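Shown here: the complex without one of its protein chains, the others still in place.
The chains carry the letters A, B, C, D and E, assigned in the order they are written, with residues numbered from 1 in each.
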Amino acid sequence: MTDDIHLRVVNPNTTRAMTDLIGRSARVVAGPGVTVEAVQPSTGPASIESHYEEALAAVGVLEQVLLGEAQGVDAYVVACFGDPGLDAARELARGPVLGIAEAAFHAASMVARRFSVVTSLGRTAGRAHELVERYGFAGACAAVHACEIPVLALEDPASGALDRVTAACRAAVEADDVDAVVLGCAGMAAFTGRISDAVGVPVVDGVGAATAFATGLVRAGLRTSTRGEYAAPPPKPVTGLLGGFAIRPTRPPAAVPSG
Amino acid sequence: MTDDIHLRVVNPNTTRAMTDLIGRSARVVAGPGVTVEAVQPSTGPASIESHYEEALAAVGVLEQVLLGEAQGVDAYVVACFGDPGLDAARELARGPVLGIAEAAFHAASMVARRFSVVTSLGRTAGRAHELVERYGFAGACAAVHACEIPVLALEDPASGALDRVTAACRAAVEADDVDAVVLGCAGMAAFTGRISDAVGVPVVDGVGAATAFATGLVRAGLRTSTRGEYAAPPPKPVTGLLGGFAIRPTRPPAAVPSG
Amino acid sequence: MTDDIHLRVVNPNTTRAMTDLIGRSARVVAGPGVTVEAVQPSTGPASIESHYEEALAAVGVLEQVLLGEAQGVDAYVVACFGDPGLDAARELARGPVLGIAEAAFHAASMVARRFSVVTSLGRTAGRAHELVERYGFAGACAAVHACEIPVLALEDPASGALDRVTAACRAAVEADDVDAVVLGCAGMAAFTGRISDAVGVPVVDGVGAATAFATGLVRAGLRTSTRGEYAAPPPKPVTGLLGGFAIRPTRPPAAVPSG
Amino acid sequence: MTDDIHLRVVNPNTTRAMTDLIGRSARVVAGPGVTVEAVQPSTGPASIESHYEEALAAVGVLEQVLLGEAQGVDAYVVACFGDPGLDAARELARGPVLGIAEAAFHAASMVARRFSVVTSLGRTAGRAHELVERYGFAGACAAVHACEIPVLALEDPASGALDRVTAACRAAVEADDVDAVVLGCAGMAAFTGRISDAVGVPVVDGVGAATAFATGLVRAGLRTSTRGEYAAPPPKPVTGLLGGFAIRPTRPPAAVPSG
Amino acid sequence: MTDDIHLRVVNPNTTRAMTDLIGRSARVVAGPGVTVEAVQPSTGPASIESHYEEALAAVGVLEQVLLGEAQGVDAYVVACFGDPGLDAARELARGPVLGIAEAAFHAASMVARRFSVVTSLGRTAGRAHELVERYGFAGACAAVHACEIPVLALEDPASGALDRVTAACRAAVEADDVDAVVLGCAGMAAFTGRISDAVGVPVVDGVGAATAFATGLVRAGLRTSTRGEYAAPPPKPVTGLLGGFAIRPTRPPAAVPSG
Partner (left out) sequence: MTDDIHLRVVNPNTTRAMTDLIGRSARVVAGPGVTVEAVQPSTGPASIESHYEEALAAVGVLEQVLLGEAQGVDAYVVACFGDPGLDAARELARGPVLGIAEAAFHAASMVARRFSVVTSLGRTAGRAHELVERYGFAGACAAVHACEIPVLALEDPASGALDRVTAACRAAVEADDVDAVVLGCAGMAAFTGRISDAVGVPVVDGVGAATAFATGLVRAGLRTSTRGEYAAPPPKPVTGLLGGFAIRPTRPPAAVPSG
């Protein structure tokens, strides 16, 4: 590592090909003076398409942030559209932590009046709506649409994913009368430019947006607040399977999980 | 078990004394025809006072719901005021699942116009606010106050907890001009009646409220919807430490964690 | 009466067949330890399909709560989907009072992420929307649909009501992408199970939900607050036709209307 | 009557002195070309300080609108700050109907950025908040304050009402940092100018505001919509004490109550 | 001028025919005791169909308010549906200032439950939505529709504007299930009565509504607050092209622009 900003992009699932894709997406945006490191947890589901998988994946995100803190990471991106473990990660990290849903909504609202979200499976739309509300974009988000392509099929050329996502974006722009589209899955990141060219509106990939904003916050001298809610968690015993996640009295924890 | 409604009350932390307290609180309310079983996970933090601990505790909640499904449980209560893992638990359970923050807000809004929340530590107020918004009670909740007593000290007579929580409730009623108070921690459940007598307004304990509502939903023939968001999670590999949580193709999963 | 919880279910209109139907719906849900009494006012409209009728019906609801208080009733259900006279009834009653719109919205939000309402006449949709907002369910309620069947025709087999309401529920689930439906009229209570089976999502009847929740609140030791807004109305002269409703200085009023 | 606009100002309570006061307040504002008629019901409470009294008073408001329709009234003001029976009155009236809370909020938002409400008794604040939300002024209304003076004491010089209401208005402007005040009771109408002079901000009396707006709507050719929600109520039997309020098949009803 | 209320209706664009139309619309509504003066700025765009033109037009509105203040005008209407310069005009004027979007929303909410807006070009819908939110009518406004007729074509019989706007209003009533329509452009004012007759719901022209309300506020003794936000702007140098708009220490400014 150099004097560059060290950005750790965490893929919350355990599929290597998605980690690689996310890393490439981040590096295209990062610009000079930023070193991007893409990682994935030692444990967790192969992809995230339910609340259940998201709860499991949060553990992996926290593992990677604990490891990153031991290495002096400057900023983090949580690269799954449900932003799993985001608030917990903020309690652990010295630098800023951004979720890709969060970052995509912010970015879309800066370049357009109203946006729609096009996501993978319909069952994840509820979480997308929840995050839209949670982050303050209820007035800016017109609708959430699903193209019903499983996450891990997005990169399979045989799935016709690019065409189907493009069609869903085009339909959303017309039906919802919006002037931007947010892609609701990190696995769609490689499609961004082609869909934007095809549809004629800004298309926002959360990985790129989060990369730009997280490094921008570091440059602006901003870190996650340590007053109140995002203060470091108190040291405390953790029993059983997750015992390695116990926070010991001296922070950062010595017992970083071995993942 | 009999023909009774089988209610499983899950303490998301791993402190036995709290599990016992929660069980007693639920049994007082349950009424005839309900069997209450109070359980705790095989893994997780001793108490929950941060987003980090809540993320870890969610895993334990899911373990206990998976086990309960194998036993034919009719309804669940998640007995920590942050409602950890609630949406994920709904994906797993056939019957209704209620969080105690959720239930307390609903109950308070049925017996009063506006309520305030009195919780343990100030750092948990953000989560309480988030849940207030998430469940639709932003117009009904006036404020969230903390008495800065750690969760595990609540039952320690030397902590003066009852007096301090009572004083915080009385102050909230006056300052916020509310006509009810919600207690923001399962560990306060034993105080409910005494505080209500002292302050003169309804005081809502979420464990009791969730017990009443979860069994009521069963009696009304209502179960968590299986259409869309709360459908069972898709079968999928989970690697590493959490591998036992993989959902196998035939649900309910054979590989229930051994906890 | 015994030591049972005494629940008084008030039909705000003056049609005996609906009172009977509502009583049956409540008794199915009430469970052991609850005595359900279904009553109707001595004065008021035959059914409630306008704000005008609702205003007249509120008087009848208050009559029945005043009478109930003289008899020691433990809890009340106001069984018309506009929740007529609900806040006023809370000022009169010692125990909890629940409206069926209120209860149905709460129940639906506990078993599903988003619901739609299917009601009788389109002209009542505005009141339903108002109550959705008033109770905090604007984020959970997707839409209100009418099947344009007058209330008193719902029980007439020749009206084809069951088929038409079922079709409206099915259409709502598809068009609004919701995972539950609320039936917007007490007169639809008998259809609940059949529609749920046909459509495949939870279908919520407010009479059952209010019965479950009102008795649950009693079991949880919760009563309507007497601080501030829901305190007993001050004694005061009432002149003319409604003179029997005057509250005399000693409450409960001696001059209970003779209805 | 002449070609003037015929405005009927309905005092929902049965205290003659308040009817006279309200009439004077309306006439000061009405301007040329408007005839103001102030009326009160034949039945109802002496003043309105609870939901219970408001429910009773709504019946009297509807009586006076039914009578007014038979006389060709052009517009109505409902002159109690809880706006009792407003939606029902709109179903009956050909011309516009305005409540004084509604009108006061509209007027305040036209001459100031944010306002506070100063009302009579604290127990009525909940209704004021509800109307603020219902009419869309949640962002414009900073707070509702009570000076704890019963409605009928407002005109009693011994009550010191003017001084106390003035002090409450001044305190509200400072504490809430608002630039206008709404008086939350028709009985305060005579104080308006003196309080505005004393406090230095616009002070809004709902009777004046509703008079100005109701006549303005008539001049602008606007009437309450008859499509959907505010269509005339359907003809229907009403039994018992309120039988005179039945709507007969030919509207306007022949059976106008004799009040 | 006489003792009449002097109302200055400002057309923010520089097209004389529209100024004349707006003046006629206002005079129809004003009633006895009001003198209507319709004016337009000395500088600005020929019509207003973009944020850019609105920003330019605001300067012209302020010019006309400064001139009006020097003449003792009692109240102002800003007669473009984007309400350009409204807050700034309130800082300058002694009397009330109303925008026509603002006034139309208020009026529609007084005679109907929900309204839709029919505007000229789709690109102005964002501004309409923004004003709906800003003024508190998000719950009352169902949708904003455009008929894609440029502002200056509205008065051209060859444009078929009346028929097209009527059709758009009729479609909005059906599709949105609303009971009123707001016309989203001052240039549609002459169509109001004919569209209302054709569609069967109240159709609100903002020029008429603003005329009625602004004069009503004067009659009710209400002026824009001078406390805080709408206090007169502080004297200050203005350099360059707009130098004539500098506020000199003694207000009103001597250097009123010569427009």
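We adopt the following convention: a residue touches a chain if its C-beta (ideal position, glycine included) is under 8 Å from a C-beta of that chain, and two chains touch if they have at least 3 such contacts.
Values in this document were obtained by computation on a predicted structure and should not be read as measured data.
Chemist: Of B:Gly33, B:Gly126 or B:Gly221, which one is in contact with the hidden chain?
Modeler: Touches the omitted chain: B:Gly126.
Chemist: Which residue, A:Ala38, A:Leu92, A:Ala209 or A:Ala246, contacts the hidden chain when the whole complex is considered?
Modeler: A:Ala209
Chemist: Which is it among D:Gly33, D:Gly139 or D:Gly244 that touches the chain not included here?
Modeler: The missing chain is touched by D:Gly139.
Chemist: Pick out the residues on subunit B that sit against the missing chain.
Modeler: 122, 125-126, 133
Chemist: Considering the entire assembly, which residues of subunit E contact the chain that has been omitted?
Modeler: These residues of subunit E touch the chain that is not shown: 14, 41-47, 49-56, 58-59, 62, 85, 87-88, 90-92, 122-127, 130, 133-134, 150, 228-229, 231, 233-234, 236-243, 245-247, 257, 259.
Chemist: So that we can see where the missing chain sits, which residues of subunit A does it touch?
Modeler: Contacting residues on subunit A, toward the hidden partner: 29-33, 96, 98, 102, 106-107, 109-113, 135-140, 173, 177, 179-180, 192-193, 196, 200-202, 204-205, 208-209, 211-213, 215-217, 219-230.
Going forward, only the chains that are shown with their structure count from here on.
Chemist: So which of A-E, D-E or A-B matches B-C, with over half of the contact pairs the same residue numbers?
Modeler: Interface equivalent to B-C: D-E.
Chemist: If you average the CA atoms of subunit A and of subunit C, how far apart do the two points sit, in angstrom?
Modeler: Their C-alpha centroids are separated by 45 Å.
Chemist: Would you give the residues of subunit B that are in contact with at least 2 other chains, written as numbers and ranges?
Modeler: 113, 139, 177, 228-229
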